[in-house]
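All protein chains but one are shown at their positions in the complex.
Per-chain numbering from 1; labels A, B and C assigned in written order.
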Amino acid sequence: MKRLIEEFNLNLDLAVEAHDLLRGAAKVEIPGVKEEITRGESTKTTTITILNQEGAKALGRPQGIYITIESPPLKINDPYVKAEIIAEMEKGMQLLTKEMLGPQDSVLLVGLGNWRATADSLGPKFIEYSPITRHYYQHAPDALVEGMRPTSGIAPGVLGITGLETFEVIKGVVEKIKPALLVVVDALAAADVERIGTTIQMANTGIQPGAGVGNHRQALTIEGLGVPVIAIGCPTIVSATIIANQAIRTYCMHSGVFYNDSKSVDAIKEILSYFSGNLAVTPKEIDDIIENTSRIIALGVGKSLFPGISEEQLVMYAT
Amino acid sequence: MKRLIEEFNLNLDLAVEAHDLLRGAAKVEIPGVKEEITRGESTKTTTITILNQEGAKALGRPQGIYITIESPPLKINDPYVKAEIIAEMEKGMQLLTKEMLGPQDSVLLVGLGNWRATADSLGPKFIEYSPITRHYYQHAPDALVEGMRPTSGIAPGVLGITGLETFEVIKGVVEKIKPALLVVVDALAAADVERIGTTIQMANTGIQPGAGVGNHRQALTIEGLGVPVIAIGCPTIVSATIIANQAIRTYCMHSGVFYNDSKSVDAIKEILSYFSGNLAVTPKEIDDIIENTSRIIALGVGKSLFPGISEEQLVMYAT
Amino acid sequence: MKRLIEEFNLNLDLAVEAHDLLRGAAKVEIPGVKEEITRGESTKTTTITILNQEGAKALGRPQGIYITIESPPLKINDPYVKAEIIAEMEKGMQLLTKEMLGPQDSVLLVGLGNWRATADSLGPKFIEYSPITRHYYQHAPDALVEGMRPTSGIAPGVLGITGLETFEVIKGVVEKIKPALLVVVDALAAADVERIGTTIQMANTGIQPGAGVGNHRQALTIEGLGVPVIAIGCPTIVSATIIANQAIRTYCMHSGVFYNDSKSVDAIKEILSYFSGNLAVTPKEIDDIIENTSRIIALGVGKSLFPGISEEQLVMYAT
Partner (left out) sequence: MKRLIEEFNLNLDLAVEAHDLLRGAAKVEIPGVKEEITRGESTKTTTITILNQEGAKALGRPQGIYITIESPPLKINDPYVKAEIIAEMEKGMQLLTKEMLGPQDSVLLVGLGNWRATADSLGPKFIEYSPITRHYYQHAPDALVEGMRPTSGIAPGVLGITGLETFEVIKGVVEKIKPALLVVVDALAAADVERIGTTIQMANTGIQPGAGVGNHRQALTIEGLGVPVIAIGCPTIVSATIIANQAIRTYCMHSGVFYNDSKSVDAIKEILSYFSGNLAVTPKEIDDIIENTSRIIALGVGKSLFPGISEEQLVMYAT
């Protein structure tokens, strides 16, 4: 798969997938990387810590903590499992933000992605369902409740903002309103269709919008923005090249045929070169999945930023 | 591929693809099926006529005329090619509706699909961009221009209609307003990603919403509705199972390995069974493609229903 | 005001306002009309029963029961008052539908109005937030819960349906799916801005879409559709002519000047004849008011159609 990732310039957005890929079937330990797994009734939480530059190089991503919550009922917004997922998100947020955030510190929520392309609209939907309070501090302090803090939200890829780089808009806003923390939500690409709508990743490392190899000065990171950035995502697509590769490998295995990486890449290039290989695989019900996951993520973030505020109240403060 | 289609209950929405598949590399003639090809500067138009039951059985679709217009610039709404595509659509509409439609006969436009899932929103977008005039006949006849006819539009899968079968809604409306013709637009599934946004199919056979094997009494056909039905579509997705199968076949060919259909189906089932195999492949720019193709289809249909009315005027009568 | 109503062809959508106007300052009894008032902690409920043709003629609307729930916190979706309003709606629905509806009878929800004009989008928003279950009975019975019934929803004025009369679409659908009851929600016009977003009217008399004097055969009534129709509405506008008239009357009163009805009509015609007098007054926050009232009405209707189902579950069955 490494060959595939290079050839097609793929993102493996989930640290847990990158780690699994690197460890291989033999599950070797990766130096500089620590993994811990806890299980709840309906959730499995994997915390990967990249401890040093050696681990960062091996996993191809920055040093930091990557928390992955897995729960298949996430995608249907199962009312019986929702509370457990939200509680795991709260625990995760606490680990990622500890000591970073005073009770009255302001937080800027950022929803990346394009709301006109369903599979890419997780971020804008997150903003839609998140409690936004900063304007009340200035214009209607009586509407605020004990336990709140100022939050504002921006979805730079929605209809109204175009011809602008995400980084430019966010950097401009951050310099004006000077939040203590950014929480950035984006749709992710996974390597396995089973992860679509069933996995939440939270990391304290920030995010590269549009991803790929990039200029870190232009990234939504503490280096680029001067403010700590929590990145949260949920897979909504798998690259068609990965599906094609999995099909070939699985066929070879079933047929007892030797699998050749370079011939696989050639075959995939032949069938998927149109649209520059930018083909995504999504389930038909992707609109419901986005709706459900964005609501739960908004509640999980909301609950951790507004301790003690009920779910019903949080919904009231959404836009 | 026949095995694949059966196993995964796939639609091959394009007659031209079904025909090519059946004819094979040797390009054998299919009894009861006639194919004619014409080429313009930037378009290729294939007219397949299924002449009798033998042809219908062979191609797995009803007797009738299937016109396919292919033009890669369709998906970018290229202003220099647009006029040629629209002219081809007008010729096609004339062939499909001849003698069926008097100059003042009313037409009901139907846009199938779910506007909340980008790749499925071609039909609703078509309605949005189509000239609708029926209400002027009753309420503002002065707003009408020589060459017009009464048109009305319905997109039964949009937000506002739920818990209802498409057929029930359309049949109910048809019985009330008694149009002389239905023009039904829907997003199609192709077998080749290169067809996404580059091919328009027009047929005089009606359509099975949700497709698959179905009850013809419940289909959007002259048998089900009592009114002739022109079906128009543009591919917006390819099933992930087809991509996986193409990858395996291409790999086998490149590697000189014997390809086994049944082992391919097993491999695909293993990797794509999640989401019941309902996984669609779309290009990232699917939102732009839908926008562009729906506008051109609306103009092509509009121009043929309102002869002599300019493009600018047609746009003015859109909702 | 009677003169005004005739001159400008105004609707007084609320029975309670028509009744108050008729009774005048002296609060005379109107023969054939009965009024009952009950008060809750934050709600006032007025039940007007038009007992016979004499009452119907006096009030200018059909015989039947008109329930008006007034509660200023309705418009902000106050979480502490919401439950009381919903409970009043449940009581009202019980009174209006009694013996009419068996526990498994199916109900068609109809949301009138144009979702692109904020003040007219109450009906479409109501459909968006209502629990819709009919498709589960056919396709996924396991997803249903004890206490449910089949509901479907239609918003004939949304984007996707044009050039069609509301009555034609609804009649067509009713004939196909044969529901036991219709619940029709629409934005209303009041005579007092204080009623905007603070009053819900429920009646068992059906509704005239587009209102005004109309053909009862074309109305959303049991006579027109063959099915009982509950009409529910909330004022979202006041006609500008009424505001102008109130201004003149109040000025005359304050100034001790004699008020002349015919001169008032002349003055109003002079300033408001543009746009044919179709000028509506709305508060700036009308988008929030529509959002809040449509959610509460959807819950009130949902609770009464699905006895014993929790609010959280109802929301899950919304589209």
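Operating definition for what follows: a residue touches a chain if its C-beta (ideal position, glycine included) is under 8 Å from a C-beta of that chain, and two chains touch if they have at least 3 such contacts.
Remember, predicted model here, so these are calculated numbers, not experimental data.
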Using the document's definition of touch, tell me which of A:48, A:101 or A:158 contacts the absent chain. A:158
Touch with the missing chain holds, among C:49, C:118 or C:218, for C:118
Sole contact to the chain not displayed, among A:92, A:150, A:197 or A:283: A:150
Against the chain that's been left off, what residues of subunit A make contact? List them. 111, 115, 124, 127-128, 132-135, 150-164, 168-169, 171-177, 319
Chain not shown, touching residues in subunit B: 77, 79, 312-313, 316
Could I get the residues of subunit C that touch the absent chain, sorted low to high? 114, 116-120, 193-194, 196, 240, 243-248, 250-255, 257, 260, 263-264, 266-268, 270-272, 274-275, 278-287
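As a working rule, only the chains that are shown with their structure count from here on.
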Taking each chain's centre as the mean of its CA atoms, subunit A sits from subunit B at a distance in Å of 36
If you average the CA atoms of subunit A and of subunit C, how far apart do the two points sit, in angstrom? 44
